[in-house]
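Every protein chain of the complex appears in place save one, which is left out.
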Amino acid sequence: MNETPMTVTYVVWGYLVAAALYGTYIVRLVIKMHRLERGDDVGPR
Amino acid sequence: MAVDADGLKDGDEAPAIRKPNLKLWAGLTALAFLIHIPLALFYAPEDVAQGAAQRIFYIHVPSAWIGFLAFGVVFVCSIALLATSKRKWDDIAAASAEVGVIFTLAVILTGPIWAKASWGIWWTWDPKLTAVFILLCIYLSYLALRQYVAEPLRRARFCAVLGIVGFLDIPIIVMAVSWWRGEHPSSVLVKGGMPHKDLLVLMMGNLTFTLLYITLLKTRIYVNALKRAKQEEVAG
Partner (left out) sequence: MSWLGPASLIARKDLRIEMRTKDVVTSVGLFALLVVVATSFSFPTSGEGRQGVAAGMLWMAFLFSCLLGLGRSFALEKEEGNMEGLMSSPAPRESIYLGKMLSNLIFTGLVELAIIPIFLVLLQLHPGKGIALLVLTAILGTLCIVTVGSLFAAMAVNTRTREAILPVLVIPVAVPVVIASVKATEAAFLGHSVASAQGWLVLLTAYFLVFLMVAFATFPFLLEE
């Protein structure tokens, strides 16, 4: 019974980490896309 | 077929950059996640031994399968590039490698969290996770190679060779790491006999992450095309 709150914490962390990773990538890509469409230069990467 | 100044061939449809229907794909992906996340967090039955930690599985495993798919795409496109020298194969391979790295990174990050929750330790040199980690390293070196070769045709070819070598190495890596950890090779691949509900959520997960992959792939290819056009504009 003691375990459940701990385990739930890990689940939350797991989903948050995944969301952060994918989310960061998506956001950066979308920002890059909009800037390029507007005509700005975005540098080497 | 026009051969562009940098040596890669453009198809007949080349000149205008067509924006893919990202709203459609992004919409489908978002919808899929809206279904999948609740399923994973609430509908899927809890594992007796692992408790709630098992739910990470529904992010971890689809990420792994789709990451693997991404590298399979790199493999096929690499062969196609060497055979035809058409730019589109290099475009798809480059984008797929990058997106694949993101998915694989998700596997490597969620794996230890799941392990810590289930078994109390962060890293156990588990054969599958170790093999995925090596795979990640191979595709990171692919991305590094892309950065360090200036000339487009040469870059495409070099990366294609690495894409082919890397992908063919995967079964050998899996075998070597499994034997190294004392595991019998036959248990390495598919988990047979999953409970009905678990399988359903897993399938939904695979569909969801496939949609995510397609959306990200199309976006990345589009962004790269825009960037290339921009660079030509600046140079010309």
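Order of writing sets the labels: A and B. Residues in every chain begin at 1.
Operating definition for what follows: contacts are C-beta pairs under 8 Å (C-beta built on N, C-alpha and C of every residue); 3 or more make two chains touch, one makes a residue touch a chain.
Source: prediction; values computed, not measured.
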item	value
Chains still shown that are in contact with the chain withheld from the display	B
Touching the absent chain when the full complex is considered, from B:L8, B:C77, B:A94 or B:I173	B:I173
Selected residue (touches chain absent from view) among B:L28, B:V76 or B:I164	B:I164
Contacts of subunit B with the absent chain, listed as residue ranges	82, 134, 137-138, 140-141, 144-145, 148-150, 154, 157-158, 160-162, 164-166, 168-169, 172-173, 175-177, 179-180
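By definition in this document, only the chains that are shown with their structure count from here on.
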item	value
Subunit A and subunit B, separation of their C-alpha mean positions in angstrom	16
In the complex with subunit B, residue positions of subunit A that touch it	3-4, 6-8, 10-11, 13-15, 17-18, 21-22, 25-26, 29-30, 32-33, 36-37, 39, 41-42
Subunit B to subunit A touching residues, read off their complex	37, 41, 50-53, 55-56, 59-60, 63, 102, 105-106, 109-110, 113-114, 116-117, 212, 216, 219-220, 222-223, 226-227, 230, 234
